[in-house]
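What you see is the complex with one protein chain gone and the rest in place.
Chain nomenclature is as follows: A, B and C, assigned in order of appearance, with residue numbering initiated at 1 for each chain independently.
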Amino acid sequence: MTEFPSIDAAQLVKQAIEAQQRAYAPYSHYPVGAAVLTEDGRVHTGCNVENAVYPLTMCAERVAILKAISEGARHIRAVAVVTPNGGTPCGSCRQVMQEFGAPEMPVFIGRSDGNYRQRTLAELLPDGFSAADLTTNATTNKNEWNE
Amino acid sequence: MTEFPSIDAAQLVKQAIEAQQRAYAPYSHYPVGAAVLTEDGRVHTGCNVENAVYPLTMCAERVAILKAISEGARHIRAVAVVTPNGGTPCGSCRQVMQEFGAPEMPVFIGRSDGNYRQRTLAELLPDGFSAADLTTNATTNKNEWNE
Amino acid sequence: MTEFPSIDAAQLVKQAIEAQQRAYAPYSHYPVGAAVLTEDGRVHTGCNVENAVYPLTMCAERVAILKAISEGARHIRAVAVVTPNGGTPCGSCRQVMQEFGAPEMPVFIGRSDGNYRQRTLAELLPDGFSAADLTTNATTNKNEWNE
Partner (left out) sequence: MTEFPSIDAAQLVKQAIEAQQRAYAPYSHYPVGAAVLTEDGRVHTGCNVENAVYPLTMCAERVAILKAISEGARHIRAVAVVTPNGGTPCGSCRQVMQEFGAPEMPVFIGRSDGNYRQRTLAELLPDGFSAADLTTNATTNKNEWNE
């Protein structure tokens, strides 16, 4: 991790565990916490915030990212997420990470007991859709077409 | 508004205008800001945070509410939202307000120039779906059935 | 309802009840069905389709509307929704109705036993946000500003 010398993974996971305590999860009973490190060295935390209308539920990772962006950040450097059993980020959260994070951004996937493992964003969302794809003429790096 | 003696609407709208400056709206070019007053007197702000995958866009009102809840609040007392032209909160945001706000909660709908008008949550989401409805046997106050 | 002479509310509610049988609701255990009448006289039905990632759950009303639009319709004339206990459409569904329905569009809110009551879209989503609001200079009909 020489490219991210200042990321303290264990500390980020710890902050995610603290945020997990504030989860509002009366419907799933599955509390999640997250912590996001932004380029300026600040950490923003989040928890899942559920809703009686399930589609309006929001995941912890996205709450943390939304906080960071709404405070002025535009790039995120690392994400930690903590669930009771080490569940991974959902596809929606991976996509929101993609809007603001680099492919090599580390994502620390932890449990409430503090253990965690590491993935990169590119590993979690390979060949992800991105803003560049909205430009119709972009052919990007997709060069393995049939026919 | 004697039941909410301490709500300073103009101040809340002003904070929403400040938050609007941080909007991440590269796709709609429609910046929105919001401010939420919680029961403990704190104010949380938010802006819209868009995404190349449009469904993953988040509205300013919800960003502010998600912040408040993730910081430990469970009830919100007032919401201010500011758009360039006085656009109202979307249905999704009204529903998230319902999860944490009372029917009589004031919602201040403002413009970037500081002008605003006031509605209650009940006016914006009449007969709203709520957690109580998830309990199958609840018959609630719906007593005007055909047949 | 002279402006909608051909809407058979009881029949639409019946079709929503049939669709409710196909609900995929393993998380909420709250099955919902919906039926949408489009301008060409066709009826499209839907049920809620839930997801282990709660935010990716989709409501019955929207499933029915999405079907209608994806089959080529662009305007909806009536919506029926059926829940176990007469729960109303959520704010998100009201907003999607607004994209394709007129303010006076009837919404029939039913129960599994076939009873229902009627609202208009404008009653369910007063002063709703719409495409016109995305145009920054639109001042619309909002003329009751403070100051």
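Heads up, the rule we're going with is that contacts are C-beta pairs under 8 Å (C-beta built on N, C-alpha and C of every residue); 3 or more make two chains touch, one makes a residue touch a chain.
Here the structure is a predicted model, which is why all the values come from computation and not from measurement.
Among the chains on display, the ones the left-out chain touches in the entire complex are A, B, C.
For the options B:58, B:73 or B:107, the residue in contact with the chain missing from this view is B:58.
Summarising the interface, chain A meets the missing chain with residues 9, 28-30, 83-96, 98, 109, 111, 114-119, 123-129, 133-140, 142, 144-147. With the whole complex as reference, residues 19, 22, 24, 26-27, 45-47, 49, 51-53, 56, 58, 60, 62-67, 69-72, 74, 92, 95-96, 99, 129-131, 133-134 of chain C touch the missing chain.
Considering the complete assembly, chain B touches the hidden chain via residues 27-28, 50, 53-59, 90-92.
Just so we're on the same page, only the chains that are shown with their structure count from here on.
Taking shared numbers over all numbers used, the chain B to chain C interface scores over half, which places it in the same class.
Chain A and chain B have Cα centroids separated by 25 Å. Counting partner chains per residue, chain B has residues 92, 95-96, 129, 133-134 touching two or more of them.
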